[in-house]
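One chain of protein is taken out of this complex; the other chains stay put.
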Amino acid sequence: MNNRAVQLLNRNPYLLSLLLLIIMVVINRALQDNLFEIGPLNGNLRVFTPAILVAVGQTFVVIAGGVDLSVGAILSMTNAILATQIPQDATGDVFVRALALAIGAGLLAGALNGFGVTVLRLQPIVTTYATSFIFAGVALRILPEPGGRLPRELTSFWRNPLAVSPDFALPMSLIVIGLLILFWVVLTNIRYRQNLFATGSNAEAAYSTGIRVNWVKFSTYLFSAFFATLAALALTLGTGTGNPRAGDQMTLPSVVAVVLGGTRLAGGQGNAVGSIIGALILGLIGNIISFANLDSWVRPLVDALIIIAALAIPGIFGVMRRLTR
Amino acid sequence: MKAISVQVEKAVKTYGGVVALAEGNLTVQSGEVMALLGANGSGKSTLSKILTGVIAPNGGQVLIDGKATSFGSPQEARKAGISAVYQELSLIPDLTVAENIWLSHEPIRGGFIKWQEMRANTQQLLDLFKGLYGTNLQPDALISTLTPDERQLVEILKALSFDPRLIILDEATASLDSRQVNRLFELVQTWKSHGMAIVFVSHRMEEIFRIADKATVLRNGRTVGERVIAESNERELVDLMIEGATILQRERLPVVDEQKPVRLAVENLRTNVLRGVSLQLRDGELLGLGGLQGQGQSDLLMALFGAIRCEGQIVLSGQARTFHHPRAAMKADVALVPGDRGSEGLLLIRSILENLMLASWSRYRTPIAFSKARADGGQIAQELKMVMSSLDAPVNSLSGGNAQKVVIGKWLLRSPKLLLLNDPTKGIDVGAKAEFYNLLDRLRDAGTAILFYSSDDDELLGLCNRVLVLHDGEISAELREDKLTRENLVAASMGASA
Partner (left out) sequence: MNTSLNRIRSLIPPPLIALMLAVFLFVFGGVLAPGFTNPDQAVNIARLAAFLGIIAAGQTLVIISGGEGIDLSSGALVTLGAILTYRLTGGDDAMILPALLLVLSVGALIGALNGIGIAFLGMPPLVITLGMAGVVTGVIYFYTQGQLIGRTPPAMGRWLSQALIGPIPGVIIVWVLLGLGMWVLLERTAFGKQLFAIGINRTAARLSGVRVNLIVVLTYMLSGALAALGGFVLLGFTQTVFLNLGQPYLFPSIAAVVVGGTVLAGGKGSYWGTMAGALVLQVINSLLLALRVEEAFQLIILGTILLVLLTMYGRQRSVRQ
């Protein structure tokens, strides 16, 4: 491998993820002919969207050097709020009020995490693990059993592609992904980005340069909680109902997606666009396995082996670089 | 530039029971270079960090333009026009040069960073040192890819980017080469004429006499005097610093016995820093390594200990050896006292006993014969006259000198044949230093071969009868007997051949 390619990868670790994504898309397309038709495309992306949103939120925390293991529980909690606060005959007003309530609860949860990490100076892993119990408990309190039914107009607005012209429609989730990328591009051009990366890379140096490190860390937990709430919204609209354990299986994949996207777990390096790619890769791996006609008892193993191989790639590159030097 | 006058009065800082600064006084104003002098641990860094708001003092006050001020954070100090170049660098490894220099005061329009302008401004700052750094140093280069001197330059430019009225240079010249230092001093003269105030912290007396107008001297956490440089001399300042302690004066050592076997022979040793080093060391010899910091002395010692990769030939006790891990070197009776006690030598929160035994546990079988280990540890502690409450006290409860004894004791327990010392007296007090010198004598007399790097020229002059001076990864001079003088040492450090 020549030097420039190595350098390019070093500066833009998510390029590797992009390559991986393209490979996954090609394999998926080979197994599923109609992958790019609007129906399957819309369906797939809609299913992936909550995971994408959670991963984007997780990215902020990880770049600042932490990790948020409570995102799944926050998603469960806000999902429960949305499902119980939006009855089948809800009007626009009710929906907005419910959404505001969910976002408020989500931010409060994020603030609790941020408080634990910055004011109480607790380790992020165990703090967010402990708070995840609290949020999961609140979710169960609000909605003990899966249930609730959202108005059909609301769910179909999200489920159906947006018709741009008579013969061209855009999946809503693709619009969301576009907005997320735009959001990240804006963010990377303001001071907050510098403060965020400096905090994650070397908090003490950042502090002595005058960055309010604690505020930055605090804010990242607000971001992750906010995006977990948006993920809950996407999930609630997608399923039309609520589940107090909806987020149980969302937390750890969000960390995997972030790492797959080239963000360094130790902080200081990373990219939310990479995390979107990472989440898409994870989704596509699931798709491929289900289309590959594998025995259903082999699927989890194949799934896990592909994921661990993908996670090991940066390390293998590192070893190769050391050996060739 | 608006004039500034800064006064620190009776500043105090304690950590738990440890007093870092007992009474710090400092006065400096526009157009003045104030040197801050003191032995290691005298409170220089604490005092300068109070000025920049990094450390909150427990007592005393800071007056800016006559007004009492207390900085809650570094940015408050910066708003008051004070900015600092720190000894431990404050750069972010994952950000670029430009991003680092403008961190927290990036040029923005409508909230968006003006990247082009930031780059151009950075280039402008870099041009202050035009021609004095490698091609690597670009506005878009990541800090993690730069060499130590380049990082130091970025650090200086970063402090400058805040347009300070008072700039603190805390050992800012430590990793710069002489041309870069000269350029920095030219700049300091310009800043001075523009009305900037400068606080200059350095352990190089020569630099202080070149650049400073006045000097404030600290000793054991107290300001003990202020002198006008033009009316003072080196002797007077040193006396103030060390309170009557004499500079190391020792008899010249006997010439090395050429009959003794050669313990170590190195031929053309190369690492990332070393560019072909050859040397020979006999049993019972104390061979000095000199030169400015970062010229490859650490690399040489680490390479001999198998801690970093190297090429070339190493013959130890008559056998060609390649060590891939310190463990292998250790088993061949080599020991290394590393340069940075805290980060390379000690397990700070563990007990003294565990630190002493770290390299020797496997000798006590399994399960460990603890009473035997404790007895051995106690004996070595006694031999080294360690001052401690018990062997079970955590090593971070010890003073610098005693902590260093733990590092040395760890290796003495293994009775090494070849002892590698990387600046072992850094940051330890005068008394502990004297004990350490006696220990070296004893070890040498017992036939141990010792390779000894010191950043303190007086030590090399007083202890060794042969000194190899490293410059830029090569041996620039071998000084012995009559040639071993301060002048020759300094000249060779600068790369001139003696």
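To keep things simple, chains are lettered A and B as they appear, and every chain counts its residues starting from 1.
The rule we apply is simple: contacts are C-beta pairs under 8 Å (C-beta built on N, C-alpha and C of every residue); 3 or more make two chains touch, one makes a residue touch a chain.
Keep in mind it's a predicted model, so treat the numbers as computed, not measured.
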item	value
Among the chains presented, those that the missing one touches	A, B
Contact residue for the chain not shown (choose from B:187, B:359 or B:439)	B:359
Residue of A:81, A:203, A:232 or A:246 in touch with the missing chain, whole complex considered	A:203
Among B:347, B:375 or B:393, the residue in touch with the chain that has been omitted	B:347
Which residue of A:213, A:228, A:250 or A:281 touches the chain not shown here	A:213
Full-complex contact with the absent chain, from A:28, A:59, A:85 or A:131	A:131
Residue of A:54, A:237 or A:259 in touch with the missing chain, whole complex considered	A:259
Contacts of chain B with the absent chain, listed as residue ranges	15, 54-56, 73, 305, 307, 325-327, 330-331, 336, 338, 343-350, 354, 357-359, 361-362, 364, 366-368, 370, 410
Hidden partner chain, residues of chain A it touches	67, 116, 120-123, 125-127, 129-141, 144, 203-204, 207, 213-214, 252, 255-256, 259, 265-266, 297-305, 307-308, 311-312, 315-316, 318-319
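As a working rule, only the chains that are shown with their structure count from here on.
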item	value
Whole-Å gap between the CA centroids of chain A and chain B	45
Complex interface listing, chain A residues touching chain B	11, 189-191, 194-195, 197-198, 200-202, 204-212, 268-269
Sites on chain B touched by chain A in the complex	52, 54, 73-75, 78, 86, 89-95, 99, 103-104, 106, 108, 111-113, 115, 142, 158
